[in-house]
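Every protein chain of the complex appears in place save one, which is left out.
What follows is chain A.
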Amino acid sequence: MSMVKLVDVRKSFGDNEVLKGINLEIESGEVVCIIGASGSGKSTMLRCLNHLERITDGEVYIQGELTDKREKNKDLMKIDPVKVQALCAELGMVFQNFNLFPHLTVIQNITVAPTIVKKVDKAVIEKTALDLLEMVGLSDKKDEYPSRLSGGQQQRVAIARALAMEPMIMMFDEPTSALDPELVGEVLATMRKLAEEGMTMIIVTHEIGFAREVADRVIFMDEGVICEQGTPEEVLLNPKEERTKIFLNKIL
C-alpha cells in the first residue's frame, strides 16, 4: 500500500493552472526528491497532499484512504473534516521560512501540537521533545525563543516540531532555500540522519548534490507536470528528456 497517492490531480489559481494532471505514488520508506524550476508546481503539489491547498480536480489518498476527490473544484465526496485533519497530521511538514511560533520557546514549539491535538501527557511529550532536540543537536537551546536562533537552528527545531507528531511521512518544502550558505549543511545533515533511519520523505529542493546522495527516486517537474522520474543516476546523470537536460545544465 502506498503512503500517499495523487490521481490525475489538477490545481488552478484562477485562470492559472499550476498542476496539470499529476499521478504520484510514494511507498513506505522511500526518499523522494522533487526538483524543477520555480513555478513548476513542486511546492503546490506538496501542499495539495496535506490540504494546505485544495485540489481543483482529481483524487488524493493518504495511507490508502481517500481524503479529497474533486471535479472542476466541486467536492464530490464531502469527507468528514475531522478524519481528513487526522490523516493530514500524518504528514509532517517543514517550510521554507521555518514558521516557528515566535511567542513560544523552542520546547513549547515542539510540545504544543502533541499536547492539544493528540492530548499526549505533558511529562511524556517533554521527554520526547528533549530526545528530538538532542537528535537535531539543540538540547542547550530548549528555553530560547526562536528569534534568538540562527536560521539553521530554527529549521532544525522545525524538523523536531514536525517529528513530535510522529508523522508517517516528512515533507520538506525547500527547507534550505532561506538559509545562509554556511547554515545549509547542518540542516541537510539532520535530514540525512532521518533518511538513514528509514523515514519516508518527500523533499522539494534545489540541492542537487543532496538529492543525488539521499534520494531513492528523483522527480523532475516542469510546467505543472511530472516530466521525468527515476533513480538519481537516471534523472540527474543520464536524463532522457530534453527539458530535464536544459534545467540541469542551468543549475549545475
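To be clear about the criterion, a contact is a pair of C-beta atoms (placed from the backbone, for glycine too) under 8 Å apart; a residue touches a chain by one contact, two chains touch by 3 or more; residues count from 1.
Here is the rule we use: contacts and distances are computed from a predicted model.
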Next on the checklist: Not counting the visible chains, the remaining one has a UniProt entry; which protein name from "proton-translocating NAD(P)(+) transhydrogenase", "ABC transporter permease", "Ring-1,2-phenylacetyl-CoA epoxidase subunit PaaC" or "Fe-S cluster assembly protein SufD" does it give?
Outcome noted: "ABC transporter permease"
Checklist entry - Looking at the whole complex, which of A:Val7, A:Ile79 or A:Val112 touches the chain that is not displayed? => result A:Val112
Checklist outcome for this item: Across A:Ala89, A:Met168, A:Val225 or A:Leu248, the one contacting the chain not displayed is A:Ala89
Item to check | Candidate in contact with the missing chain, chosen from A:Asn73, A:Asn97 or A:Ser139 | outcome: A:Asn97
Checklist entry - In the whole complex, what residues of chain A lie against the chain that is missing from view? => result 50-52, 85-86, 88-89, 91-93, 95, 97, 99-104, 112-113, 116-118, 145-148, 161-162, 165
